[in-house]
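Written out below as structure tokens is the structure these notes cover.
All protein chains of the complex are present and in place, except for one that has been dropped.
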Amino acid sequence: MTTTLSRREVIAAGFGAVMLPSTLSAQPAQKPAELKIGVTTFLSGPASVFGVPSRKACEMLIDQLNAAGGIAGIPVRPIFVDEGPGTDHLVGEIRRLVQSEGVHVLFQSISSGSCLACTPLSRELQKVNLLWDCGTQRIFEENRWEYAFRTQGYGTSEVLAPLLYLLKKKPDFRTVAVLNQDYAWGRDSWELWKTAMDALKPGVRVVAEMFPRFGSTDFSTEITRLLALRPDVILSTSWGGELVTFIRQATERRLHERSMFVLPVAEASMQILGRSMPEGHIIGTRGDHWNNHPAPKDPAAFNAFINAYRQRFNEYPIYPCHHMAQAVWALKAGLEKAVAAKGGAWPSDLELANAFRGLTFPTPTSTITLREDGQGLEDQIVGLSSFNDRFPFAVPKEMMLFPGEQVSAPVGQKSTDWLKTLQPSMIQSAGRSI
Amino acid sequence: MRKIEPLLAILLAGAMIAAAIAAPWLRFVLTIALAKGIAVMGILLLLRAGQVSFGHALYIAFGAYTVAFLAPRFGDAMILLPLAAVGAGALGLVIGLFVTRYRQIFFGMLNLAMSMVFYSLLEKLYAITKGSDGIRVEIMPVAGQALDRITYEWTIFGIALGLAFVLGLLLRLYLASPMGEALAGIKTRETRLEFMGVPARGVLLSAYVMSAVLGGIGGALIAMTSRHVTPLLAYWTSSGELVFIAILGGAGGVLGPFLGAAGYELVRVYAAASFADAWQMILGAVLLLVILFAPGGLWGMAARAIGGRGR
Partner (left out) sequence: MAEWFQDNGLLLGLALLDGLSSAGLIFLVAVGLNLVFGVLRIVNVAHGSLYAIGAYAAASIGIFLAGLGLPDWASIPTLILSAALVGAILGPLIERFLLRRIYAQEEVVQLLVTFALFMILEDVQKLVWGVQPIHHETAMKWLGTIDVPFGADFIPFTNYQLFVLPGFAIITLVGLAWFLRRTLTGRVIVAVTTDREAATAMGIDAAKIFLLTFTFGAMLAALGGALSSPTAALVPGIGAQTIVLSFAVVATAGLGQIEGAALTSLMMGLGRSVAVYFEPELEVVVPYIIMVLVLLVRPQGLFGVTETRRV
């Protein structure tokens, strides 16, 4: 916990802000003594199952970076903010981070709602804003942002890849039911799935659409209904405790023998489910960073990250850890590019933002390119749940990789419009086995 | 104490303005605090009658969503504020006709139920409300003037401060009027009121509608300040927060809600900043300490510090 401030320091910082005008982005950029990044993530509430591991990953990576001399010669200091208390609290916290703490870069957020609220704010405050985990497609499709970049994939590719995989593996399904959490991601991901499915395989019947309250702890009734309906496929983009509860209650009652599950966000729950996860169902990880990736681009770096995380926290990293890492690597690549472009001088906020546009940065598994509109192109790997000797939890087999560009809507097009134009021939051409 | 209350109010306002000038971020926090303070005056009104509404976040959310929905159409703060106030008042009248038949826990729980139904609707009607994503509110003109961000934020701060003064004054007059005195009668012995020919339900209903209006105004100001509304505004913990502020501030004078709101918001942001994963615990501990060791709240502490006699 090297980064937590003492209470006194914070109060001092608050008074500092009272006494001194805060640093404004308009002032000529001077090389700071440290690079402060404001990180918003869930530290309370149900989504802290993502937030806390991602903070651990962030702290670990920054410790490693600082031990190696920091970024562009200066140490990095993260300041964490809890998304848990809600958006109206968070927009205040973003202002505090920029206006009082004087952060240089924002890393935000897990919740799509947070991203939608804070991205416009980052433009008003003129701070570089790396969207490190939220998936909503609306951000870059409804607006253009000078300061915001998403260093990972997004809802469209994360839903389309599992759908394509399903169409390849089980092309004859006729009925589908959905059980998603009742909030933006649950609703949006279903809309994306439905649109793409109607284009790629017209005529599939939707037998049940269920959106139980966010944070539900019991799905017995929903499971009974699904058992009675016997759909061929059950889609659930749920995560966290809800996915764990659903899988456990469903497998106990052998729902997995009647229907095939498609779980695009399953990876983060596999360690908790352990052997309770049934085999042979489609699982995704919102990217390509499976712990058993058969052919990462840089195996040494990939294993180093996983092993360091395991050693320090006694568990495997889950996908939010990888997403956090991607943001850190993107920051390193972007800042170094901006400094190099100025011949070693420190870039202004706008110059820093411009360095991210079109940036391609390496990840241990592949590379990610930040498109012209700010959206990152991240490859997607989907597979069937299976067990092997290496891991005490389910990992995918028969994996297929879908390159980010193939499963993302082109710049300037809305996902739902683009998905409508998909042709059934795409099922054959998309993706490759790895 | 009652005599120097206006003086204290001016002092508090001065301190707020000074803080808002010095730190742009505090300007945001304090505008929210003023907005919540206005809403909490409504809680105070009901507390005077001995009734605790555990669902007043409903009116805050209603005011906030009114602004969010109507901003694209009637994009002017000077039109939206009255609209939110009238809308919340109308909603308060409809719900009030029902809930003012009840007292004590039933009153509290029915209000809670109403706010939870509204919360569920905001989440469920995804096509209209964008669900838990919420709706963003753009910077809007004020009285026909298009403003840049800094001026806009100052303007809303000014409006909130002005409204706090005017509404606080009106509330003071109301509480001192026979209607206000009758409210206190509901708390002690309601039957006596009716023997005197005062319709208790009517008294409570008018106070309820006023509290709804105050909630709507507070909600509209919150929407104009945070410029993003989500269903969480109507969740039961937000209602709990309002009662929390009322007690933290002290139920004595109309200044209490503002002391409470400013104290609450400052503790919250500093707790969140220094202990990102234990801020709830700190807020809870502060509340406990205030209740156990400073029964009159912040207002009571101020009163003791100044005159020792309270009201």
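The first chain written gets the first letter, and so on, giving A and B; residue counts start at 1 in each chain.
Note that in this section a residue touches a chain if its C-beta (ideal position, glycine included) is under 8 Å from a C-beta of that chain, and two chains touch if they have at least 3 such contacts.
Not measured: the values here are computed from a predicted model.
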Contacts of the hidden chain among displayed chains: A, B
From B:G75, B:P141 or B:G240, residue that would touch the chain that is not displayed: B:G240
Contact partner of the left-out chain, one of B:A143, B:A176 or B:I291: B:I291
Sole contact to the chain not displayed, among A:K36, A:K169, A:R253 or A:R357: A:R253
Touching residues on chain B - with respect to the absent chain: 47, 50, 52, 54, 98, 101-102, 104-106, 108-110, 112-114, 116-117, 120-121, 123-124, 189-192, 195, 236-237, 240, 243-244, 246-247, 277-281, 283-285, 287-288, 291-292, 295
For chain A, residues in touch with the removed chain: 44-46, 48-49, 51-52, 208-213, 215, 217-218, 220-222, 224-225, 227-228, 230, 240-242, 244-245, 248-249, 252-254, 269, 272, 276
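The rule is simple: only the chains that are shown with their structure count from here on.
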Centroid distance [mean C-alpha coordinates] between chain B and chain A, Å: 37
Touching residues (chain side chain A, partner chain B) in the complex: 4-7, 9-11, 14, 17-19, 22, 43-44, 52, 80-82, 85-89, 91-93, 95-96, 98-100, 112-113, 116-117, 120, 124, 136, 182-184, 187, 211, 213-214
Residues of chain B that touch chain A when the two form their complex: 19, 22-26, 28-29, 32, 120, 123-124, 126, 130-134, 136, 149, 222, 226-230, 232-233, 268-270, 272-277, 279-280
